[in-house]
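For this view, one protein chain was removed and the others were kept in their places.
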Amino acid sequence: MRSHREELWFETKTRRAYINITRQVESVVKNSGVQEGLVLVNAMHITASVYINDDEQGLLADYDRFLERIAPHDDVYQHNETGEDNGDAHIKRQVMGREVVVAITNGRLDFGPWEQIFYGEFDGRRRKRVLVKVIGD
Amino acid sequence: MRSHREELWFETKTRRAYINITRQVESVVKNSGVQEGLVLVNAMHITASVYINDDEQGLLADYDRFLERIAPHDDVYQHNETGEDNGDAHIKRQVMGREVVVAITNGRLDFGPWEQIFYGEFDGRRRKRVLVKVIGD
Partner (left out) sequence: MRSHREELWFETKTRRAYINITRQVESVVKNSGVQEGLVLVNAMHITASVYINDDEQGLLADYDRFLERIAPHDDVYQHNETGEDNGDAHIKRQVMGREVVVAITNGRLDFGPWEQIFYGEFDGRRRKRVLVKVIGD
């Protein structure tokens, strides 16, 4: 069994951001040499997500509006009594998810027609990482 | 390491539907010959989910009511300005999740007493696919 590991780094200019990382993950899969296997892509920080959906600007705005409605930044969070101001980001990340696992078939991401991998940032303006771990043959 | 891949196809008659696919996934695992490993089951479309929970009609109705409450079909979505009418479905799918990863032990799905795998459709009435990818020995 082969395995391969790379990190992707991000520092967004805004508190929240949605970044298409599909090409970068494809590149890691290619570097791994794995033809058949799985790739795990996960946020290494707990106020960010990795998820799969469409790369359409209106949809990204809808996600942002939805997440702000169910967990507004300016609401009261007990977590923020520690001096943080990211209580909302910990909730938004749970709703959108920490990780995706994608099949690798014939050396490529085994995707449907519109699947794209996104990094969802909910507490940005600092350097944060995504882990890409490939296993297979 | 062995690997095996099959697709399951669906075309629901209603916009939203919840379909138990456990037997079909078990069958793919059997076809794979894998005794110890993992199976990834994911929607290949971005307005559908694969999730694990109980096969109980009241619960399915509760999920549907909950998802309509937090992301109603008839709400305003910027995504729908593209001509689509499935902005809600992209959100519902994120909440319910894209994929499940299930352990395979002794050639079988390693499940608790009530775990069942479901295909959750949020924008049906068209042909859509689920990917089942098995890896292991």
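Just so it is clear, A and B label the chains in written order, and each chain counts residues from 1 on its own.
Note that in this section a contact is a pair of C-beta atoms (placed from the backbone, for glycine too) under 8 Å apart; a residue touches a chain by one contact, two chains touch by 3 or more.
None of the values given here were measured: they were computed from a predicted structure.
**Q** Touching the hidden chain in the full complex, which residues of chain B are there? Just list them.
**A** Those residues of chain B that touch the unshown chain are 1, 36-38, 51-54, 56-59, 61-63, 65-66, 70, 95-97, 100-103, 105, 110-115, 135-137.
**Q** Under the stated touch rule, tell me which residues of chain A contact the chain that is not displayed.
**A** Counting only chain A, the missing chain is touched by 1, 3, 5, 38, 40, 42-46, 70-71, 77-82, 87, 90-91, 93-95, 97-99, 101, 129, 131, 133, 135.
As a convention for this text, only the chains that are shown with their structure count from here on.
**Q** From the mean C-alpha coordinate of chain A to that of chain B, what's the distance rounded to whole Å?
**A** Roughly 20 Å, centre to centre.
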